[in-house]
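Structure first, commentary second.
With one protein chain held back, the other chains of the complex are shown just where they sit.
Order of writing sets the chain letters: A and B. Residues in each chain are counted from 1.
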Amino acid sequence: MLSTDRFFDPDVSRKSAAIELYALIKDLPIISPHGHVDPGLFSDPGSRFGNPIELLVQPDHYLLRMLYSQGVPLEDLMQKEDPRRVWQVFAGHFHLYRGTPSGLWFTHTLEMHFGITEKLNAASAERIYDQIEAALAAPEFTPRNLFERMNIELLATTDPVVGALEHHQAIRASGWSGRVIPTFRADDMINMLAPNWLNNVQLLSAASGIDVGDYRSYLAALEQRRAFFKSLGATATDTSIYLPETACLSPLEAETIFQRALKGQASPDDAARFCAHMLVEMARMSVEDGLVMQLHAGVYRNHNPEVFKRFGPDMGFDIPVQAEYTLNLKPLLDRFGDHTNFTLILFTLDETLYARELAPLAGAYPSLRLGPPWWFYDSWNGMSRYFDQVMETAGLYNTVGFNDDTRAFLAIPARHDVWRRAAANWLAGLLVRRLIDRQDAEQMAVELAVGLAKRAYRLEP
Amino acid sequence: MLSTDRFFDPDVSRKSAAIELYALIKDLPIISPHGHVDPGLFSDPGSRFGNPIELLVQPDHYLLRMLYSQGVPLEDLMQKEDPRRVWQVFAGHFHLYRGTPSGLWFTHTLEMHFGITEKLNAASAERIYDQIEAALAAPEFTPRNLFERMNIELLATTDPVVGALEHHQAIRASGWSGRVIPTFRADDMINMLAPNWLNNVQLLSAASGIDVGDYRSYLAALEQRRAFFKSLGATATDTSIYLPETACLSPLEAETIFQRALKGQASPDDAARFCAHMLVEMARMSVEDGLVMQLHAGVYRNHNPEVFKRFGPDMGFDIPVQAEYTLNLKPLLDRFGDHTNFTLILFTLDETLYARELAPLAGAYPSLRLGPPWWFYDSWNGMSRYFDQVMETAGLYNTVGFNDDTRAFLAIPARHDVWRRAAANWLAGLLVRRLIDRQDAEQMAVELAVGLAKRAYRLEP
Partner (left out) sequence: MLSTDRFFDPDVSRKSAAIELYALIKDLPIISPHGHVDPGLFSDPGSRFGNPIELLVQPDHYLLRMLYSQGVPLEDLMQKEDPRRVWQVFAGHFHLYRGTPSGLWFTHTLEMHFGITEKLNAASAERIYDQIEAALAAPEFTPRNLFERMNIELLATTDPVVGALEHHQAIRASGWSGRVIPTFRADDMINMLAPNWLNNVQLLSAASGIDVGDYRSYLAALEQRRAFFKSLGATATDTSIYLPETACLSPLEAETIFQRALKGQASPDDAARFCAHMLVEMARMSVEDGLVMQLHAGVYRNHNPEVFKRFGPDMGFDIPVQAEYTLNLKPLLDRFGDHTNFTLILFTLDETLYARELAPLAGAYPSLRLGPPWWFYDSWNGMSRYFDQVMETAGLYNTVGFNDDTRAFLAIPARHDVWRRAAANWLAGLLVRRLIDRQDAEQMAVELAVGLAKRAYRLEP
């Protein structure tokens, strides 16, 4: 059974301060401004979850990679025929998650949604499967009901530029009160090396109603799509790139590269320069339309070609690489860094950037904000390092609260709970060392739980 | 009101050990071997401070950048007409500094020098301004009196190579007992890409009385200036460079580049090679004249061109970049690394160098010492990371105590106090874990507060 004071520092004075601060924020509504939940879960009031494996294991690359790293064949985990057999394999290896965020989220999720307090292992596997299966069959166990029970005030999804956003339209049309909004994700449109880029451009023409035959119409089509996303509630864009290089090309050079790309003749260098340029163009569009810009950089996608070939992306083989922001962002910041109506939220998988580059940048440029610890660092220690290395220089108010960034809808409360506990524990550390007073601590706690996210993502009406 | 046991770890046993160790060192005199206080404050016994804004806010780029990062226009902060209006803006945003070193130093400074214990915010702003203004008007509130009241034993300033050091001369001539010494800062003389480098060379000719027409006379003129600085008490040089590359050019190549530069024809590569070479020459001069060499590297100056254009340097837009010492310093160390009469103190804004490069280097070469946590890392967490990552490998005795590195004269005690508390807290952690005994801890505490700095900077008579 989950201890109510789990995670907190064991020192008596700090722990008691943390418990008090946590009590102030634990029941505040959840703001989830960046994530990957399928909006289709909510478009149909009657939609249901799949079986326990489809729901809890197979979509979770954190879980899969760990099993694979210990020699469990992915075929045994991804098969559809016998979910109970997959569950047995998973449960028999659950000790692998000891002390990991995956293990802690999973345990939290089992207890919170299914009332399971027994430890998961080979012996308890069948019993626990039965419990989950029974809960899933209950009439009230629908995505919309859970959305409300989980006290989610806002959920942002991530959506392709050319998507029709039909689920978002359906959600709005249904009159349901849940607030689910799209996020504009243009990676595959600005990266000319993306598979099927030419096809993506055709889809962009179709989606926007603008015939994309040159660079100018390409920009116009992107702007049209941004406006469409905004009309369905979007407040932000997101871009994930390998390296965060930015550059300002002349319109002529941009057009020349674009024309080569349309003929399938863009070189890797063309593609890199164009992508760097498009980050500045995306910033320019954000200055104009007010959509918050998010930039996720520094990850080598699909590092394992064999696994990619057999199972596709998102199987746990996205591996971080070293990154750099001070020099790379300069062209973009030279143009838009001082705009107070522009917000650019930066994320990193290279923690050496926290204190060296990101905190000094975010602590100086009015347009910059620093996103929360991302991906592998969405963990107790990752959060502790973030608070330790970022806050003294960036200042709390140049950060944006928490992103759960998850596909796993049921795990959202577990993730926000870790963040809120980490925030309370950090503030308790400042408080008992007399670096802030109680009023400061309480206000900062509420900011970390909801306030910073709402303001940074412009979610207030 | 400042708590007497602020900062210390809350664990009862560690805190009580920290309090005891801190008590041993808190009242020791302040040694400030590296900083940026204006020596003109002390040359005239009757000199006075300006108004509260001129004294406390406008010269402090830590404070300015944070306000600017949150959208406060720099024009509103830098105006001279209405200091009370600036103060009101500042106070209304003082929550931005919660948990930051800037906030903690400021609060400490207000209480220590002005007796202000009220929290600064929009409501208290006017009252507090009045209190500061009244204190500044008091006859005893002079720089010299404060120097003595603050128990400063030595204050080193930073001075341009070509300066006449007239304030230092005046201080000496006045018979005042305060010890204020210059530091030889040659950045703009060895970096051929510095604005007005040719003019700097002319000034060097004038200052040294040596007509600098070639590389040989350039070296002679620098040596003359070093001797002049030494005659006024200097014990150290300082150089701030973008990347710490070092190289040994042949005299012919050095001369060739120098001649190109005199004609305004030096390429960026010329400049980089010459600068790398001059670091080795500066080391050679230190071997000869005994001045301690300091090297600060890894910062991109004036990252924001718009702010630089409108407000000049030192406005909070100096942003760290990744750095490297193991390979870059090798040419210099190959020549002078084993000299026991040479001291080279290294600083970094890239903390990844602490454990990987700087501690192993300082823990092996007799000439090397590791400077304290610099700039953004002159903070409680920055110091904790420094102790954690440096001391096991470098050993305490290859470090140099503390530098306050500040322009803000009144904040010097606050900065040394944080260091002394951090040192006591670190040693308390070793002591309660039985890794050192009490005798060790007490001797190490005194070293960290004053002993290491005095020896490293050769401040003992």
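We adopt the following convention: contacts are C-beta pairs under 8 Å (C-beta built on N, C-alpha and C of every residue); 3 or more make two chains touch, one makes a residue touch a chain.
Source: prediction; values computed, not measured.
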Inset, instruction - Give the residue, chosen from B:257, B:361 or B:408, that touches the chain omitted from the document. - result: B:361
Inset, instruction - Pick out the residues on subunit A that sit against the missing chain. - result: 2-3, 5-11, 65-66, 68-71, 95-101, 104, 119, 300, 303-307, 316-317, 319-322, 349-352, 376-377, 379-382, 385
Inset, instruction - Pick out the residues on subunit B that sit against the missing chain. - result: 11, 13-14, 324, 326-327, 330, 333-334, 337-338, 340, 352, 355-357, 359-366, 368, 388-389, 391-393, 395-398, 429-430, 432-437, 440, 443-444
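The working rule: only the chains that are shown with their structure count from here on.
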Inset, instruction - Express in whole angstrom the distance between the two chain centres, defined as the mean CA positions of subunit A and subunit B. - result: 40
